[in-house]
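The structure appears right after this line, and notes come after that.
Missing here is one protein chain; the remaining ones are kept as they sit in the complex.
Chain lettering (A, B and C) follows the sequence in which the chains are written, and residue indices restart at 1 in each chain.
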């Protein structure tokens, strides 16, 4: 995390000789000052991943020109790539139900600018947090979801997301399963926190499942949402120790602490363009 | 944590044969149903510690009579003891400065009744969080502290604490050193979160100290405040991994996550009468 | 862990008023000095669990008489119970294949008496570690297992185990699936280490499965073996962080470190009678 304005270039491409040399030379030719750089070669997949932070004012041009000048290199190496400007804040739409821990946690981070994003609105299937959200000066939309109106409700959510030009949706313990067309519309842009250490305990009531199985640690998983439930690319996970004395309620309580921490880490990695997709896995340049 | 009303007996005494038998027999004679019981013998100190949760409605009398009937046993074994009723909520006064993470975290837990206490007021040396606190319906007192008014300011804090009949003060990243008379007035009742893994990095700017020393993990410590700075009995600690790529700002950010978690755990242990003092150490019956 | 000789009473029974009182009074009547005591009430199952360590020389009689005198109490409360003497070392038979990390680790602990047991023999389907084991003065049996001789091989293993009067078998990365009759013959006496965080990645090649799923932590699980593969009661688990840069080989390497640690903890809990079965879950009085 750098306090100064920077451009972040992230890219992946088939691995071969000369990628770093070509990209780094391009940056150096224009006197670009590299703040941070990360690389990963997946030798099994034969694919190369990189993320480079360049001090914005070290370059003699802006992003549009950077994109134009860099495109031939990207083409030459068949890159999937993007470059972002830290001065242009990402716009996160938060979806929430009736549990407060992730919402409070995200808004505290936003409040302190630790999470340096715009939150154009919060959407919920309950009206519970209207006052709390609005107190922060953030618009709140109550979109009830029932078995009957599900299609319309998610169309409305999609409309709201488009209207505010959202960059990503964050499901902060949003207790509804998204329809698959919505998942497919925003690949790598919908971030969920699942309250188990996936792939254990997929689906409903994972803490009850964990209790029944008698595990000695419970976990939480932050992942991108895909059409297949709880099966998307994992961004971040963590676990916490429990023991025989802990009831399901205790598991829920311990779980909340890792849920909010894991979600916050995952969101930050996403916001700082640290997550690159590698099939159904992720490269996370922490 | 039990959802039903219970009495919690906690006691320590010189170790000898027959303590458990005597106490458990007393409870059984009155048909007391034990929900949870924990024991610890400190063989070095020759001292015995216990904590017993009894289902309130299993006993044929209330706390006052319990106290009267139990006193002879306590005398016989020279016990330090207390018994509390889960239906009588503890009253926590929170002190805060300008950092929000611990405050948001505690209020979220209070909001959801995970932290089942009264918060009669929040006191701060800055006015920053007035709106946030008051939105929750909790009174907020701004008590500025300067080198000149320090004595008067802490007298006022003490007055406020007494006025609301506070059971404990929680220093939720309150960036002032308490005068020693205040510390001594409330032994085992003032809970602090220190932003290092004590006894490393006592005093000011522990994350800077940690950065300079090049440690690979940072930590946080929840402890009772005593007159000696950062030297009181430790209730809870935790650590998180960092690496060479993390700046002091990153350490601060990672640190906040463990500070709030460690503080919340320590507060819960205290509120549920799980912490017994053993000299300058603690017995924590988790 | 106490250095002095002690008797360890462990028991479970239907929960009701007066269990602790009755047991503790029995001990106190005979001047038994309690070193450590742990209790757990499973309110869902309505079952009570306890473990009590009594200083051996504080009692006026030996184990045989203790058993006789205690039996009426056990009958009254319908207890499953046992009492063991720390002076009578448990006899662990270790089964191993070609990986050395768990074997070296267990023998180092045995060598230093941290793991205070007898190891009457080590059995392997390969001859790899004969020299190493024999150097420690421990008999080594090579019992090859092939698809054809599987029945005879496990009959031989069972014969060896009975011959040396083994108390428990420890599968220290023994890469063979035990036949179900063997599993059923020794319930709660065969300890396995599985190289995943169960219930994730049951069966073969869990590190490959973990790599493919892109998890961010890997784990290990110590459990009692039952006829159903990798589904027995879990004694202990732990996890370790990995990232996108780690190959399957790296996972295997990181995994070894938690496998041996988790196995060693599980074995110690078992040896010190800290593990009580509660259906397919365990109560572990650490």
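Just so we're on the same page, a residue touches a chain if its C-beta (ideal position, glycine included) is under 8 Å from a C-beta of that chain, and two chains touch if they have at least 3 such contacts.
Since the structure is predicted, the reported quantities are computational estimates derived from the model, not experimental observations.
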Task: Residues in chain A touching the chain absent from view - done: 17-18, 20-22, 24-25, 27-29, 31-39, 41, 43, 58, 241
- [ ] Extract the touching residues of chain C with respect to the undisplayed chain.
- [x] 1, 3, 36, 99-101, 104-105, 107-109, 111-112, 114, 131-132, 135, 245, 247, 249-250, 253, 256-257, 261, 264, 286
Task: Sites on chain B contacted by the missing partner chain, in the whole complex - done: 40, 42-44, 197-201, 212-217, 219, 233-239, 243-245, 247, 278, 280-284, 286
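Simple rule for what comes next: only the chains that are shown with their structure count from here on.
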Task: Chain of greatest Cα-centre distance to chain A - done: C
TODO: Call it same or different for chain A and chain B: same when shared residue numbers make up over half of all numbers used at their interface.
DONE: same
- [ ] Express in whole angstrom the distance between the two chain centres, defined as the mean CA positions of chain A and chain B.
- [x] 35
Task: Centroid spacing, where centroids are CA-atom means, of chain A and chain C in whole angstrom - done: 41
TODO: Any chance you could list the residues of chain C touching two or more other chains?
DONE: 43
